[in-house]
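Note that one protein chain is taken out, while the other chains of the complex remain in position.
After this line comes chain A, so read on.
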């Protein structure tokens, strides 16, 4: 869908590059998550793909054509966005009036707007509030309304900057399901940023991790989790444990009311088998065994810490 080559962006001073020579592809019908710490350039990247910002260098191709040469009136028929930190709706209009206004700006017919609005308002559980002034909506309701407006015309590409911010658990789940449905059924390409990594984890096919203006990782979300896993395992056994029965040195132990948690740090597969066999030989009842770094949130924490410890080491060696 998109082919990005050596994309760079700086604001005012050319030396202050926010994004430095990014090259990547976005595939049709995939959900791509953009990750990175605050100020990593996630929103800038989305706005460059949206052409709400002009790139300082590099090239973006959209379906094989140079994006900078595609007429905006054509491009904006194919893409929609919900932008974070912005108001995407007018507060003095009702929910439906907002949908109608933005639908007309998308050149949709009133009949189609009404039909789609009805369906989406029901899906997002906003139907009963459709005639209320948007200014009276909660943050979650406003967010839902913004997503309804953005998906009204079944766009080819949907950009979502923090779309689930302020949503309750049920609504968040519903939004996540709808986004997955859009990508799977309608082959909508979705580019999403979110600090709620459970959302990224649950719906993305691939992630792009931005770091210091460059791409630190791009690939399958599952591969990213595997790559930056700490190889940390937690073993829960009934009762207390004699430390001499743990056939491994690098561990922490936490006794609970009836069970004991043993966390095995940076352990190889071979050593896991040894530890488990040793415990079973001594008649310990193992009630749970898990690799704890399966959540993207944990992985990102490790990833960011890895970077910081690398910086700290560089700093230390600089002092020496």
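Operating definition for what follows: a contact is a pair of C-beta atoms (placed from the backbone, for glycine too) under 8 Å apart; a residue touches a chain by one contact, two chains touch by 3 or more; residues count from 1.
We adopt the following convention: contacts and distances are computed from a predicted model.
Asks: Tell me the UniProt name of the left-out chain, picking from "Transport permease protein", "Aspartyl/glutamyl-tRNA(Asn/Gln) amidotransferase subunit B", "Fumarate reductase iron-sulfur subunit" or "AI-2E family transporter".
Replies: Listed in its UniProt record, the absent chain's protein name reads "Transport permease protein".
Asks: Considering the whole complex, which of A:72, A:111 or A:169 touches the chain not shown?
Replies: Checking the options A:72, A:111 or A:169, the one contacting the hidden chain is A:72.
Asks: Going by the contact rule already stated, which one of A:106, A:180, A:195 or A:278 would touch the omitted chain in the full complex?
Replies: The single option touching the absent chain is A:106.
Asks: Using the touch definition up top, pick the residue from A:32, A:50 or A:67 that touches the left-out chain.
Replies: Considering all chains, including the one not shown, the answer is A:50.
Asks: Of the residues listed, A:6, A:87 or A:139, which one is in contact with the missing chain?
Replies: A:87
Asks: Where does chain A touch the missing chain, residue by residue?
Replies: Counting over the whole complex, chain A touches the hidden chain at residues 11-12, 44, 47, 50-54, 56, 72-74, 76-77, 79-81, 83, 85-93, 97, 100-102, 104-108.
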